[in-house]
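Here the complex is missing one protein chain, while the rest keep their positions.
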Amino acid sequence: MALRDTHVTLAHGGGGKAMRDLVEEVFARVFEPPGMEDQARLMDAALAEPGARLAFTTDSFVVTPLEFPGGDIGKLAVCGTLNDLAVGGARPLWLSAAFIIEEGCEIALLARVAGTMAREAAAAGARIVTGDTKVVGRGAADGLFVTTAGIGVIPPGRDLGAARIRPGDVAIVSGRLGDHGAAILAARGDLALSTDLISDCRSLAGLMEAVIRAAPGTSAARDATRGGLAAALNEMAEAAGVGVEIEENALPMAEEVRGLCEILGLDPLYLANEGTLVAFVPEDQAEAALAAMRGTEAGRGAVIIGRAVSAHPGRVTMTTLFGGSRIVDMLVGEQLPRIC
Amino acid sequence: MCLGIPGQILAITDEARQLALADVSGVRREVNVTCIAEGPLEDLVGCWTLIHVGFAMSRIDAEEAEATLRALREMGEAQAALEEMEAGRAALTEGTAPGPTR
Partner (left out) sequence: MKYASEFRDPVAAKAVLAAIARTAEGIGATREKPLHIMEICGGHTHAIFRYGLDKLVHEGVEFIHGPGCPVCVLPMSRVDEALQIAARPEVIFTTFGDAMRVPGTQGSLLQAKASGADIRMVYSPLDALEIARRTPGREVVFFGLGFETTTPSTALSIQQAAREGLGNFSVFCNHITVPEPIRALLDDPDMRLDGFIGPGHVSMVIGTHPYDFIARDYGKPIVVAGFEPLDLLQSVLMVLSQIAEGRAEVENQYARVVPEHGNQVSLAAIADVYERRPSFEWRGLGEIDASGLRIRAPYRAFDAEAKFGVGYGAGPRQVAEPEGCACGAVMTGKIKPTACPQFGRGCTPERPLGALMVSSEGACAAYWQYGGARAAAE
């Protein structure tokens, strides 16, 4: 093992031997085979199938803390990219991973992050085939930023998209809402709140395949990440030109998430999820989709939360716990804790 | 104004600064208990309190809570009776006897 340092220095970004050691021993070694090439040459039989289409996505990831209950920034990045592909009906094949590392970052941490990334990609049948590292001075980044891109293939005949949602389609969420957002808020420590909550960060690739097999008519799915369920539903309603009606009673949520939201005056509908999706499925296939989801680890908590309607196109409404009704709009800015 | 939330005192954490650990639906936070302390702080363990910005502001009176709920329940029962009477009357005027709908 040539790498003797415990922390990253600017030397690891200098293009010399130190950099080569870092890349090879921390990243390339686990992203086999043969990870972190500058240029990956890709070939896959699935691409040759007539009617198959490529899916391509990219995302950047920042999170504080870098390691949190239920995951780390690497898992977040890989699962985020896998999920972006999966909800579009694509089977993930290849990923890229680029790292902006703040000087002083612990090398053991990088190794743990790289390890999670390799494991998560492999579990979904994808490989990390290219990548890059840059080291920046102290204060120029917050520990570690990760950018991933992903390529997948959409098999012939599959056509998922928010525009395909029709009135009558049933809305299903794959699990509890808000676990990630609440777990991160607590893990950050500045609010001095502690919980046993674990982020829902996980790959939904297997779950999506199961849903599409069981309910081939599935109109669309979206992972409810930033902006939470509210953002996902609003985007879908708008793209489809349908209204969406959900039942507050039906929303699956951990007691701790509710508690945290009550304490800080937050609305759980806007909390981020990193392993929970919402799918719209024709009514006659809803039970099959639900059963398929529940048959996967990621979808054990799946439930029907509402449906698409022809009324109020582009708008999401919710029947409150109380039988009242209110509009669920997109969030204006960031949700801030409040006292009043 | 003034978000307040019921929580239960789990343990005293800092006697001198009058701090205790409180639980709100599985979320734990250190709170100041000066406003609800009457006797020894240890007596507060198990106590339900209304928490606002990290301060236990008031003890929750279980009897008063029950009285409010009882009043609400009675209102519910009265309403149910009323609706039953009205349904009966409506059925009579329509010339059919009230019966189970399904």
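Some observations on this one:
Order of writing sets the chain letters: A and B. Residues in each chain are counted from 1.
Keep this in mind: contacts are C-beta pairs under 8 Å (C-beta built on N, C-alpha and C of every residue); 3 or more make two chains touch, one makes a residue touch a chain.
Bear in mind that the values here come from a model prediction, so they are computed numbers and not experimental data.
Screening A:15, A:157 or A:333 for touch with the missing chain picks out A:333.
In the full complex, the hidden chain is touched by subunit B at residues 1-6, 8, 17, 19, 24-25, 29-32, 34-37, 48, 50, 52-55, 57-58, 60-62, 64-65, 67-69, 71-73, 75-80, 82. With the whole complex as reference, residues 190-193, 255, 258-259, 262-265, 315, 317, 320-327, 329, 332-333, 336-340 of subunit A touch the missing chain.
In this section, only the chains that are shown with their structure count from here on.
The mean-CA centres of subunit A and subunit B are about 37 angstrom from one another, to the nearest whole unit. Across the interface of their complex, subunit A is touched by residues 1-3, 5, 24-30, 51-53 of subunit B.
Subunit A contributes residues 186, 191-196, 254-256, 258-260, 262-263, 265, 338-340 to its touches with subunit B in the complex.
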